[in-house]
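Removed: one protein chain of the complex. Kept in place: all other protein chains.
Here is chain A:
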Amino acid sequence: MLPLTLLRTAQNHPMLVELKNGETYNGHLVSCDNWMNINLREVICTSRDGDKFWKMPECYIRGSTIKYLRIPDEVIDMVKEETVVKARSRTDMKGRGGGQRNRGGGQSKTLDSDGDCLTVG
């Protein structure tokens, strides 16, 4: 699990972001991208010396200004569960013969030469 994938998993969780200049931002992660640019909501910004505070409803942080992000412990557990589920579904797929998924599941249609639908089901 790559660091940025973990960050994506941490969406909607509270986190602390420290910038290179020492300022910290506490808030809930709304979204992030491949450049580590992030959107936070309900943010409390703390100055470098920890003596000044600002509250803001939302903020956007450019990825290149970030020093580190501190995320809750349970996010890493979510990752473990996710990888287990994924691995299991992969082995299940193998057992049933891979390529032919969707058999019997969906509807089948019969089309005439013009592509008009003749029968459904």
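Heads up, the rule we're going with is that a residue touches a chain if its C-beta (ideal position, glycine included) is under 8 Å from a C-beta of that chain, and two chains touch if they have at least 3 such contacts; residues count from 1.
In this section, contacts and distances are computed from a predicted model.
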| said: Looking at what's absent rather than what's present, what does UniProt name the missing chain, "tRNA-splicing endonuclease subunit Sen34", "U6 snRNA-associated Sm-like protein LSm1", "DNA polymerase delta subunit 3" or "Trafficking protein particle complex subunit"? | reply: "U6 snRNA-associated Sm-like protein LSm1"
| Which residue among A:6, A:30, A:44 or A:59 touches the omitted chain? | A:6
| request: Would you write out the residues of chain A that touch the absent chain, in ascending order? | output: 1-4, 6-7, 20-22, 36, 63-64, 66-73, 75-76
